[in-house]
Structures are given as structure tokens and as C-alpha cells.
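A short worksheet on the structure shown next.
Removed: one protein chain of the complex. Kept in place: all other protein chains.
So, subunit A:
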């Protein structure tokens, strides 16, 4: 049995809408439907999808603060709805946009509070705090009131607060939102380390760099369903994704005509042309064919952009590099 297991999970919300001045109608909104997947212990999985796809709803059901309308759900063999408080001892949650830290008090005080909440033995607490402080560079900030921290510093504080009790599974929702490049790199390096130590991580994000650098497996969810589950490379090659060969010619030229590729764009009267070809195919024969018949000056190959791939996946259109 997988560590995190969902089987045919559905969640329907009833939304009241105003129709006339006094009349209201009840509409059913399906946030999640027929969600089925498993995550093994120690995996780090990217869980992505457009806004409103059902990502947060899934995380809320996994933590037990939302009850599914139908289906079966287990985390570490436990039904989160029935044993929310007991399961809370074993999970860590970071919502990038929300904070659990004590706003007006030094960062250190929030960590002491976490120690009390989760009844963490003193030695383990000190060891875990020491490691987090060290790797997330929080040392000089421990005595600073949380309200004076920058967004990146506060986020690192929240991540620390979520990990002090050695949770078996960590849910991250946009842990790098609004951070600068340096802070992002620090957070990512740290999360990779957390995962390497055996913590199962489910990472929800809109930042695909997070996924590229951290997750071997990616699940794309849209309209409450998993539309892709697999490796990142597979995502790039899926759904007829195409790579692009950009060629610079010595002078103006009509559209290049070679087998296995088609011109998708021309510039400067054909001096620069973009040729799309299937992502699974090697570029070498194509380059040779072009060089043989056209005055080739320069070239480059562009991989399908993951962001574009996903955007197309969301819309159900084959991906294409630009």
C-alpha cells in the first residue's frame, strides 16, 4: 500500500448564488472528481495545475480538515478525517501565503511554541532547530520580531516551524512564492535535503523551476482530475510536444522545405526561420538536410518550454516550442 493513497476521491461544494433580489439558487461545484493516485514513502512529488484545479482542496483533504464527498483516502494507513489531531503529529504543512508564526514576537518564541505543541523532546528539538537554522541561514534572525522579517525570511521561518517535529510527510503550498532568486535557491536546496532524509513531500507550486529542480515525478491536475502523472521528461515529450530548430541563413529565402519538419515562423524575409519537429526525434538529420540545400549560417535547438507544455496540457492542445 502506498504511503499516501487516494481512490476515486471526490469533493463537491454547494455554492449559493444570488439570482434575483430575493431568490438564490444552489449550485454544485465539483472541486475534485475521481482523483486516484498513490505516493510512496520518501517520494517528492510535484503537484501542479492552474488556479482552481483542486490542488488546495486535495491538500486539505489529505490533512483531514476537509472531508471528501466520495472515495477513499489514506495517509500513513490512517483516515485523515477520522484522526485529524493524531495525524497532525505526523505531518507538516506550509502554506506560502499564510503564516503560523507569532507576528510581534522574536522568531525564536514561535519555535518554542512549536516544541510545546508537538511535545518535542528537548534534545531532538535542539538538533532539528540547529540544522534548520544552519541550512536556512536563520541564525541572525532568531531574535528579530517576525513582523520585521522579509517575506523570504518569514517563509524560511515557517518552513522551519513545520519541520521541527520530524513530520513523516510535508505538504508545501507555494513555498517559494514571492521570493527572490537567492532565497528560492536556499529553500530548494533545503527541501531537497529534507526529502533526502526520508520525508515524503508533496509540493504544490506555480513555479516550474521548483519542480524541475526538486521533483522526479510530477502530477498535473486540471478540473479536479489527474491529467498527467510521470516524469518531467515525459511531460516534455507528451501530447505531441515539438522541439524547434532555429536557423539563420546567409540571405532572404523562401520557407525551408525539408521532410519531417515544418516552418512555423519566418523573419527578415526568411533570413531566420523556425522549424518545428517531433520532440522524440534527433535534430542531426534535419540539420544535415537543411545545410545541404540552404546557405546555413547559424542554428540553435530549443526544447519545449515546460511552462508552455503545461499551459497546453491545461487547454488540451499539443505542446509546441516557440
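Simple rule for what comes next: a residue touches a chain if its C-beta (ideal position, glycine included) is under 8 Å from a C-beta of that chain, and two chains touch if they have at least 3 such contacts; residues count from 1.
Everything below uses one rule, namely that contacts and distances are computed from a predicted model.
**Student:** Between "MarR family transcriptional regulator", "ABC transporter permease", "Outer membrane lipid asymmetry maintenance protein MlaD" or "Thiol reductant ABC exporter subunit CydD", choose the name on the UniProt record of the chain that's been left out.
**Tutor:** For the chain not displayed, UniProt's protein name is "ABC transporter permease".
**Student:** In the complete assembly, which of A:14, A:51 or A:282 touches the absent chain?
**Tutor:** Selected residue, touching the omitted chain: A:14.
**Student:** Among A:86, A:197, A:216 or A:293, which one is in touch with the chain left out?
**Tutor:** Residue touching the absent chain, from the options given: A:86.
**Student:** Residue-wise, where is subunit A in contact with the chain that is not depicted?
**Tutor:** Subunit A touches the chain not shown through residues 13-14, 31, 57, 60, 63-67, 81, 84-86, 88-89, 91, 93, 95, 98-100, 102-105, 109, 112-113, 116-119, 145.
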